[in-house]
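Heads up, one of the protein chains got dropped from this complex, but the rest are sitting where they should.
Should a chain be cited, it is by its letter among A and B, assigned in written order, with residues numbered from 1 in that chain.
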Amino acid sequence: MKAAAIALPRFHTRLWPYVAAALGVAILIFVPKVVGLYQTQLLTYGLIMAIAALGLNLLLGYTGLLSFGHSAYFGLGAYTVAFLLQWFGIRSMELYILLGLPVAAIVSALFGYVCVRHTRIFFGILTLALSQVLWSLALKFFWVSGGTDGLRVKQPTLLAGVIDFAGSGGFSRFIVSYYYYVLGVFVVCTAIIWVIVHSPFGKALQAIRDNETRAQFLGLRVRRFRWAAFLLSGTFTGLAGILWAPLNGLTTPDVVYWPFSGEIVFMTLLGGFRNFFGPIVGGIAFTFIKTYAVASTEYWQLLLGTVLVVLVLLLPTGIVGGLSQIAKRLMPVERS
Amino acid sequence: MSLLRTVELRKRFGALNACDGVNFTVEKGEFLSLVGSNGAGKTTLVNLITAHVRPDSGRILFEGHDITGLTVSARIKAGIARSFQLVNLFDGLSVFDNVALAIFVRQGKTAKIAALAASDHDVRRETRDVLAEFGLAAKSELLAGELAQGERKLLDVAVAYALRPKLLFLDEPTSGVSSAEKAQIMDTVSSVVRSGAVTAVVIEHDMDVVFRYSDRIVMMHEGSFLADGPPDAIRANEAVASILLGIS
Partner (left out) sequence: MSILVVQVLNSLFYASVLFLIAAGLSLIFGVMRIVNLAHGSLFAVGAYIAAWLVGRAIGMGVPVAWLLLLMPVAALAVALIGIVIEPLLLRPFYRRAEEYQLLVTFGLLLILEDLMRLVWGGLPLTADTVMDAIPSVHIGEQIYPGYNILVVGIGVAAAILLWVVIYGTKFGVLLRATSQDRRMAAALGLNVGRVYVAAFAVGCFMAGLGGAIVVPSHAAVLGMGVEALILAFVVVVVGGLGSLKGALVGALIVSFVRTAGIQFFPEIELAVLYLIAAFVLIIRPTGLFGTA
């Protein structure tokens, strides 16, 4: 192979994810200083959806299972926050996370146990059906869930009650502080999921994704690994729901409804599901695209639908996949 | 005591008698070729021993223990592994990871979720050694799906070998590759297997390969053994020769 036009040091390929990540975090830290309150809030939503998409991609990109029912776990996280507030008056964000995660985990474990006995289409339909069970409960038991009106969620207290947002200027302080809080959780989640997919467990998952038969013939218990991946996946998406509720101020059945599951899949695909950072890019990008679409036209579904179709037709590896293909052509690495 | 012994192993698929009371023994350290025309029952025999197929009747003894009832993973733990005729790899993982995974599975480390696979230096060292033995070290960062066919076949064997089996079944390791590559593959495979003291049973159609590398040749025909002996004896066998001419 001929030497590249741009000569780069050998270690480049191994270290670039860490360099890119550090750069990304640095940029994200400085964003609120540079942009307005609205954009900061939008980016917070973007980071939350990035966590949801990272969660989904544990199952899709790394285990090869497409779930169309992840709105269930997102919704569970969101409703748990609303219930904790309404029934127990809890305002602490840490308690929301501490108490909400097990709820998402338990239901993921339950649903997952049932779902991983099937693959492909039946797996997808089953995840869809189960999430709809939850949706119909949220919708119909309106005296508990608030029905279509939903449940209000007030601004939480952060860092074990140290930070609250009473008083004047509370809203803008909330937006900025909450952004950094979510950013912190996002970085932690990303690091955890990075370790998971690069661990022996993660390699086993990918092997099962690539060749279930061979994985079995190595001695791997396929169903057990899939179930574990499902559990982790649902828990992370549930965490996203927990973070979402206080920001949105309102929890409604819409985030349990199945088209929302479709959106989570959409954003994962948009960023690229065969790449670790794809869901992050997709989650943030989709949030911005959808917000601007909704703002600019009444027919934003038409716009998004067209984007999705074009994406699947022309750029199936998503934004990150497309970019890395371009990068490979510009800077071929010396391979002997 | 033989390493492997089957006792009156039978398997029918409808009208086809794939294994008709097969009594197959394999001695430790042998490099054995299993030959015969298509449908003779070779793959079925291997499938029965590796637990991909259940026998209708008969027993399988490995190191003196009855393993007839054991599952695939139990037999792998006992020390039996195989490679596949249609290459069966994890195309989305690197060559390195394909082999490393086998080692992780063997060492029971696949539940480790809180540590990077790259941080396990013992596994990494062993992976490098295996890849070096199979001549794949230079390709270790490539995705398995990116390899040429001959290299894929080698990798398939390497992954099975990384399970450090006592008995390794190789299902047509040279099929689908050019004749130049065939010799290359078999040179590598036979030297690695012998130096590692692994007993190997190879299903093969290419009789040149069979005669050149095997200690012993077993020929199957319609579910039972037609001939069994070292290459010279087989060459001299008239009945065998006529059938061989039909298949080589």
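Here is the rule we go by: contacts are C-beta pairs under 8 Å (C-beta built on N, C-alpha and C of every residue); 3 or more make two chains touch, one makes a residue touch a chain.
Note that the structure is a prediction, hence the values are computed from the model and not measured.
Every shown chain that the unseen chain touches in the whole complex is listed here: A. The chain that is not drawn here is touched, among residues A:G46, A:G124, A:G234 or A:G278, by A:G124. Touch with the chain omitted from the figure is made, among A:G170, A:G249 or A:G305, by A:G305. Within the set A:Y45, A:W244, A:W258 or A:F276, the residue that contacts the chain not displayed is A:W258.
The hidden chain makes contact, of the residues A:A166, A:L313 or A:L330, with A:L313. Where chain A meets the chain that is not shown, the touching residues are 60, 66, 68, 114, 117-118, 120-122, 124-126, 128-130, 132-133, 136-137, 139-141, 258-259, 262, 265-266, 269, 298-302, 304-309, 312-313, 316.
Note that only the chains that are shown with their structure count from here on.
Centre-to-centre separation between chain A and chain B, using Cα means, comes to 43 Å. The touching residues of chain A, counted against chain B in their complex, run 195-196, 198-204, 206-207, 209-211, 213-221, 225, 274, 335-336. Touching chain A in their complex are the following residues of chain B: 50, 52, 72-73, 76-77, 82, 84, 88-93, 97-98, 100-102, 104-105, 109-118, 120, 138, 141-142, 159, 163.
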